[in-house]
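As you look at this complex, bear in mind that one protein chain is not there, while each of the others sits in place.
Right after this comes chain A.
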Amino acid sequence: MRRWKNVWRFLPLLAVMALTLTGCGNEQLSALLPQGEGARMQFNLMMLSLYIMIGVFIVVAIIYTVVLLKFRRRKGDNEIPEQTEGNVTLEILWTTIPIILLLILAVPTVMTTFALDPDEEKIPKDAIRVNVTAHQYWWEFEYPDLEVKTSQDLYMPAGEKVYFNLKSKDVIHSFWVPAIGGKMDTNTATENLMWLKADEAGTYFGKCAELCGPSHALMDFKVIVKDKKDFMAWADKMKAAKGEPEGDLAAQGQEIFQANCIGCHAIGNEGSNVGPNLTSFGDRTTIAGILEHNEENLKKWIKNPQDIKTGNNMPQFGKQLSDDELDALAEYLMGLKVDGE
């Protein structure tokens, strides 16, 4: 009997643990603080299934506790208990009740599964669409109707469904925005379609959820939700942006960029998409999705990207470029602002 006191000593520990943990996380990231229609539908189903399951757990816990307290062998009791074979009524009971509970869960599950799946034919003509291309280890966002391309930062309007065409350039990744509406894989051979609808303007975190190589953990992106009007204004400015340098140093930086970087990076309509589009690099909140956005870090990145993201596809420029050239490059890139202040 004494030994079982341990169990009760252990319970408060569990309670404390649960309490400290149920602060539901960061509101830009957590699926427990849904801020979009999809995330809310998903959250509601989570809660429904959780409540049903907690109900089942309580029943099990009660029987379990009674068994442990009441049917332990006492010292010196050598009597042999009755060898019951079973009980058909009970078996039927604990087969049918769970089936009913699961039906209660299954109906909204199927309905929501269909509701979350966009029907290509029913997508409104003027809906904002984004082609998402995942690369090891960065994200490319193309707005075909708006003729705009960005990378790393996904801009979208608040309060309306935005439709995403997902695919990958290299290995399978998974496009995940927990706070707004779940995830979907980006495959190599087929395209996927999903929608997101954010409640309000704000910045949210997105992540890659499928193991895609050494820097999988660092394949983060941002979702910047704006009111529709602001979003359209941003898109117009993006479309017009040419990446003109401001000042002499920046102009020098532009030349260096043209000589070294344009083969992989695009600014405005010029350049290639082996690496992220840098048209609005000055507006980013991070460098490469993870570093704080400042000149220091930018130079660090250009010098040796492998130190920061193992296995990514940008070569090291530490040996090729002098400190002065790096300063010029940084001045140019940090000045590539589209969004205003």
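Keep in mind that, in the parts below, a contact is a pair of C-beta atoms (placed from the backbone, for glycine too) under 8 Å apart; a residue touches a chain by one contact, two chains touch by 3 or more; residues count from 1.
One rule holds for everything that comes next: contacts and distances are computed from a predicted model.
Student: Please identify the absent chain by the protein name in its UniProt record; candidates are "Serine/threonine-protein kinase RsbT", "WD40 repeat domain-containing protein", "Cytochrome c oxidase subunit 1" or "PadR family transcriptional regulator".
Tutor: Missing chain, per its UniProt entry: "Cytochrome c oxidase subunit 1".
Student: Which listed residue (A:Y155, A:W176 or A:Y332) would be found touching the missing chain in the intact complex?
Tutor: Selected residue, touching the omitted chain: A:W176.
Student: Which one, A:R73, A:K122, A:K242 or A:K319, makes contact with the chain that was left out?
Tutor: A:R73
Student: Looking at A:T188, A:T203 or A:N294, which residue reaches the missing chain?
Tutor: Going through A:T188, A:T203 or A:N294 one by one, A:T188 is the residue touching the chain not shown.
Student: Which residue, A:P144, A:P214, A:G247 or A:G263, contacts the hidden chain when the whole complex is considered?
Tutor: Touching the chain that is not displayed is residue A:P214.
Student: When the complex is taken as a whole, what residues of chain A touch the one chain not shown?
Tutor: The list for chain A reads 3, 6, 10, 13-14, 17-18, 20-26, 29-32, 38-39, 41-43, 45-46, 49-50, 52-54, 56-57, 60-61, 63-64, 66-68, 71-73, 77, 79-87, 90-91, 94-95, 98-99, 102, 105-106, 109-110, 112-114, 116-117, 166, 170-172, 174, 176, 178-179, 181-185, 187-190, 192-193, 205, 207-218, 220, 290, 310-311.
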